[in-house]
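One chain of protein is taken out of this complex; the other chains stay put.
Up next, chain A:
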Amino acid sequence: MIKKVISVVLLALVVIACSSSDGGESKPKDNFDRQTMLVNWADNIIIPVYQDLDSKLSALVEAKNTFTVTADQTNLEALRTAWLNAYKVWQYAEMFNIGKAEGIYYSSYMNIYPASAAEIEANIANGGYDLGLANNQDAVGFPALDYLLYGVAGDDSAILEVYNTNANASGYKTYLSDVIDKMKSLTETVLNDWTSTYRDTFVNSAGNTATSSTNKLTNDFIYYFEKGLRANKFGIPAGIFSGGVLYPEKVEGYYNQDVSKELALVALQASQDVFNGKAYNGTTNGSSFDDYLDYLQTITDGEDLTALINAQMNTARTQIQTVNTNFSSQVENDNTKMTLSYDELQKVVVLLKLDMVQAMNISVDYIDADGD
């Protein structure tokens, strides 16, 4: 009789062992193919975004090279345009905190704001800085350029004087140059990793585990929406987390004074495009969260989450469009428009973090305790 028990238990263990190993997979097509979604993300969104960012940064490097030779108004304008063009593409790239980008803390060296003017000035005055150090994260990237191109002096002619007649003009030029070169080289590192090896790793990790591509990218996507978009661009400057103490100096593009709204709208569009799987270079709509949710809806007969999420994103966009182009002055003059925008974005967060994650049944974070 004991043999009977042992054989039953052994059989059970074999079932477990087989299930936890990655056996060969056969794929009948009566099912949502998650790998198609990963391929769409990688080939039609993520890699094209990085390629575009890389080329926009190349243009920025060129504009910088011209400017450091001849720091005049024309070249300053060209440099600023190149900065804004790259900054807009960055709004797409920031959410893909996976692979190399995650490993080298890419986004922390590209867009921590507000930039610290004091640290930037100290670096320039002292020289011998290492822009790869963690404590320089608020002295590099797009926000540092925002300061160097718009905030380093009172008006344009004063700014040009800093790069021409200031006692340490060459120091300013070198720093400007180093910051831009650093951004370019970091981006190249991330892009090259995607195009050489990581793309296949990403696409083939199609399981439902805490470290699989779908789960990680979903987490990244929601985190970006909640933190990068909702909190950083709206919540923090609008004093949501600080008991009504407003931080107009903490808006994105503070020194430029004219782009925070534009960048926020691009970020919202980027999120919506990724949600719907829209190709970065074009209008084709590939497989993404929307299709996955539609598929799951056919099983559960639940709500049309795709429609609800898109509608709420559109509502948020309409609200944001009422805000002044300069978030900073909006915060100072009529903060309610900022908090209303925050509220609409928060509703999207609930839909993404709660309803979408529940439908997909993935863990929002790495919780590995038992359930029952």
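Quick notes on this one:
Note that in this section a residue touches a chain if its C-beta (ideal position, glycine included) is under 8 Å from a C-beta of that chain, and two chains touch if they have at least 3 such contacts; residues count from 1.
We take it that contacts and distances are computed from a predicted model.
Missing chain, UniProt protein name, picked from "Carbohydrate ABC transporter permease", "Sulfite reductase", "HTTM domain-containing protein" or "Extracellular solute-binding protein": "HTTM domain-containing protein". The missing chain, though absent from the display, is touched by one residue of A:A59, A:A279 or A:M360; that residue is A:M360. Of the listed positions A:G99, A:P114, A:G235 or A:G286, the one in contact with the omitted chain in the full complex is A:G235. Taking the complete complex into account, residues 1-2, 4-5, 8-9, 11-12, 15-16, 18-28, 30-32, 34, 206-209, 212, 235, 239-244, 296, 299-300, 302-303, 305, 308, 346, 349-351, 353-355, 357-362, 364-372 of chain A touch the chain not shown.
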